[in-house]
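One structure follows; several queries about it will come next.
All protein chains of the complex are present and in place, except for one that has been dropped.
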Amino acid sequence: MAGKSIQVFFKLIQREILLAIRHGSDSCMIVLFFVIVVVLFPLSVGPEPGILTRISAGIIWVSALLSVMLSMDRLFQSDYEDGNLDLLILASEPLELIVLAKTVAHWLTTGFPLIIISPVLALFLNMDTSGYSTLLIALTLGTPTLSLVGAIGAALILGARRSGVLLSLLVLPLFIPILIFGVSAVDASLTNLSSKPQLLILGGLFLAGLVLCPWASAAALRQAAE
Amino acid sequence: MAGKSIQVFFKLIQREILLAIRHGSDSCMIVLFFVIVVVLFPLSVGPEPGILTRISAGIIWVSALLSVMLSMDRLFQSDYEDGNLDLLILASEPLELIVLAKTVAHWLTTGFPLIIISPVLALFLNMDTSGYSTLLIALTLGTPTLSLVGAIGAALILGARRSGVLLSLLVLPLFIPILIFGVSAVDASLTNLSSKPQLLILGGLFLAGLVLCPWASAAALRQAAE
Amino acid sequence: MTSFSGKKLTCIRGERVVFNDLDFSINEGEVLYLKGPNGSGKSTLLRLMAGLLRPVNGTLTWNNKNIYQDEGLFRSLTHYVGHQDAVKTALTVEENLRFWAEMNSDIKEKSTVQKALQEFSLDSFSTLPARFLSAGQRKRLNLARLCTTWAPLWLLDEPSNSLDSDSVNVLTAAISTHQKKGGIVAIATHENLDVHSNSLDISMFTNFKIKSRDYDGW
Amino acid sequence: MTSFSGKKLTCIRGERVVFNDLDFSINEGEVLYLKGPNGSGKSTLLRLMAGLLRPVNGTLTWNNKNIYQDEGLFRSLTHYVGHQDAVKTALTVEENLRFWAEMNSDIKEKSTVQKALQEFSLDSFSTLPARFLSAGQRKRLNLARLCTTWAPLWLLDEPSNSLDSDSVNVLTAAISTHQKKGGIVAIATHENLDVHSNSLDISMFTNFKIKSRDYDGW
Partner (left out) sequence: MFNYFANPVRFLRLTSKLQPITMFVASVTIGLGLYYGLVKSPPDYQQSETVRIMYVHVPAAWMAMFCYVAIACSSAVALIWRHMLANIIAKSTAPIGASFTFLALATGSLWGKPMWGTWWVWDARLTSVLILFFLYLGYMVLYNAFDDQSRGARAAAILSIVGVINVPIIKFSVDWWNTLHQPASVIKMDGPSIHPSMLTPLILMAVGYTALYFWLLFVRTRAELNANKVRMMSIQQVET
């Protein structure tokens, strides 16, 4: 049974990634959105390097947050619309496992590319090089939590009106702690302080999310199918 | 014939607003999203009032832009999904008129509330009071253009996957000029310069959009129905 | 005499030829059944007739005039009922129908809408939000549009899907009445509705043995 | 002997009582038709049987055991075919079917999937992306799931909608085979499929005059 479950788990991840690839440039699109939002800031704040450097970590985190949030809303929506969700709920594997597989696939196709591209953007915003490694670690610990928490929101909004805006409303407040610790980790290492406490908190949030979020998402999905 | 057209125009606006009201708190939601995004910035940038004051106009404009963009994606989507779009295309009135009516209704339910709330947020971000009136005028001239341009994007993405992210990609670059002139109008009056040139440009963009955008949106809708 | 016809129609969808050199012609008071197995192109032909799709080749004429010459006029002559139900769930049943009635004509009297609802036995639901309707009730609400305003050309895509037998009778009665008034009807369906009619087997124009070159470069 | 039954089922949807005190029972090798006019609650009952909806009152039993006691097991015994087609348009026809076949069992051989496609004459489309399918072809792809893996309980919601007559024959044949193997089938439909069966008229349990106490203090 456990063997079957693990097999189904990977089967689902594989299918989600296949779908993402077939859909063409999904991950590309999110990375592009990330880049565009980051570019908006120098445009609106003005190009003074002092200010930009000062707020670069914040900009990258806010943009990452908005990108993940935007990519979130289709996580279950298309399955809901085309009837696949009914069948996934009726599958004999526990729904929590299925949700976790979808979340992992979501992170692999969205959060992960963001991490890869972020150093380039940090360079563009004149971030001090001493912050790069912390930025990468913080993003690696933070983006999976964003996906996990976002999945709850994505499940809750199924069948609602204005789902895009509604999702942001539900999910952004829950993202705020991750944003705060993510930014302050980078700021700490930019000012030569230890960023360990913040990173530990990010890690803790990730583990807590890993355990709790799939349950909540699965519960939300079940009620959405009613 | 013209009388009938005008009647249909108002009939459509009335229906869209009725739908927005029936859907409960649509406008509320967008205003809330606007507020949340504005709040994210002090969180990520740090609370130093000096920096915040310096970038307040930029933050408000970027947030307004993101809110309008997010509220955009359902403009035609629900009509497309439930088959109403086919019937609207087949209606005897020109599709351009129908598109314009929907855009006007969209602005009344989203852009307009944003303008109303923006002074409060400016206060919250410690913006200098000398910029308030320009901010209001600039938003009044700019947000309708955002709706008009956004409608093209909303029509283009029909039937596409990941429509949320795709829309942002199509539309954000087109929003950039409005952002730049909007911010620089406010900045000008904050530094006691005349903001007239920027406001004139915003007005010009609005008029151009009013004439051109409905055509483009209507064309996009026609091809979406094929 | 009104007539609606198509000549040498070729349609390509999703990079595939759906049908080729298709001719049809419907005269006043006639009903044309579009028959054919799944995927033969019935829905495609109906969308083409409505002007939602453009043929790659061929012409559609209304009273011997190409329909693309005055699209606005042609559109005011058509009622199209597609697969989807065009129902706004947040509006009430009556508001839904009234909107389309007012879009399509200047009618002011409440009675027209009310009568159409009655005909499809939806009158008892008229103040209910449409979200409470079941699959068949939605279909009926969509069909009720046909009876609110006069349009000579009806294009119906599987209108009897999920209708119960009473409603199917109402539908056939409505079609017969329309016929008698000189209307023109094209229906894509797999069931036999009890209506006097001609039929067109689309599969004759469909090339089921897809030649590999159709997919060249896929 | 396997049996599936419900006792005193009451279901509320969208704040309305859809049916009340409904009993049914299906035994090995039986087919139950759910009949009733539009909106009488056929689809609702099927979703209830599948475990997608919970009844407000009443119990569902499989072999005299409450189905909510071991939901995982019960779900592995059911095939549900709903109104929507559960087709991923970006995947090919075969990939679509294979995914569900592999989700539901450990099958490895390609042949099972291939055979199911053949049965519903979709084999010539197997490498085509599903977005090219017409309404009826999608429905067939959805129905093909039934033949890939064995599950004793089939729940079919208007399965013959938009199917052509050949496909309807394939469907009835599949149902008969399933019956002979000792399966249980519940179908909501307005058409008469050519299958030996019992039927249940849902409208008997639909209490259109709702007594006010049902809603006391809602």
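Labels for the chains are A, B, C and D, by order of writing; each one numbers its residues from 1.
One rule holds for everything that comes next: a contact is a pair of C-beta atoms (placed from the backbone, for glycine too) under 8 Å apart; a residue touches a chain by one contact, two chains touch by 3 or more.
For clarity, every value in this text was computed on a predicted model and none was experimentally measured.
Asker: Considering all chains of the complex, which shown ones does the missing chain contact?
Answerer: Among the chains that are shown, those touched by the missing chain are A, B, C, D.
Asker: Given that one chain is not shown, which residue among A:L100, A:L170, A:V186 or A:L199 touches it?
Answerer: Among A:L100, A:L170, A:V186 or A:L199, only A:L170 touches the chain that is not shown.
Asker: Of the residues C:G29, C:P129 or C:P152, which one touches the chain left out of the display?
Answerer: Per the contact definition at the top, the residue touching the missing chain is C:P129.
Asker: Pick out which of A:V120, A:A160 or A:L207 touches the chain that's been left out of the picture.
Answerer: With A:V120, A:A160 or A:L207 as choices, the missing chain is touched by A:A160.
Asker: Determine and list the subunit A residues touching the chain excluded from the picture.
Answerer: 152, 156-157, 159-162, 166, 169-170, 172-174, 176-177, 180, 212, 216, 219-220, 223-224, 226
Asker: For the chain that got dropped from the picture, name the residues of subunit C it touches.
Answerer: Considering the whole complex, subunit C reaches the absent chain at 89-90, 124-125, 127-129, 131.
Asker: Can you name the residues of subunit D that touch the chain not displayed here?
Answerer: Residues 12, 14-16, 56, 208-210, 212, 215-218 of subunit D touch the chain that is not shown.
The rule is simple: only the chains that are shown with their structure count from here on.
Asker: So if I look at the partners of subunit C and the partners of subunit D, which chains show up in both lists?
Answerer: Correct list: empty, since no chain touches both.
Asker: Take the average of all CA coordinates in subunit B, do the same for subunit C, and state the distance between these two points in whole angstrom.
Answerer: Between these chains, centre-to-centre, one finds 36 Å.
Asker: Roughly how far is subunit B from subunit D, going centre to centre by Cα mean, in whole Å?
Answerer: 45
Asker: Enumerate the residues of subunit A that touch no fewer than two other chains.
Answerer: 23, 81, 161 - these are the residues of subunit A that touch more than one other chain.
Asker: Please list all residues of subunit D that touch 2 or more other chains.
Answerer: 83, 90
Asker: Touch graph of the chains shown: is it line, ring, star, complete or other?
Answerer: ring
Asker: Which pairs of chains touch each other?
Answerer: Those chain pairs which touch are A-B, A-D, B-C, C-D.
Asker: Per the contact definition, I'd like the list of subunit C residues that touch subunit D in the complex.
Answerer: 14, 16, 36-41, 43, 83, 131-137, 139-140, 158, 161-167, 190-191
Asker: Quick one: in the complex, what on subunit A touches subunit D?
Answerer: Interface residues on subunit A, with respect to subunit D: 4, 7-8, 11, 15, 18-19, 22-23, 81-84, 86-87, 89-94, 225-226.
Asker: Spell out the residues on subunit B that touch subunit A in their complex, using ranges where they run on.
Answerer: Those residues of subunit B that touch subunit A are 23-24, 26, 29-30, 32-33, 36-37, 40-41, 43-46, 51, 54-55, 57-59, 61-62, 65-67, 70-71, 73-74, 81, 161-166, 168-169, 172-173, 176, 179-180, 183, 187.
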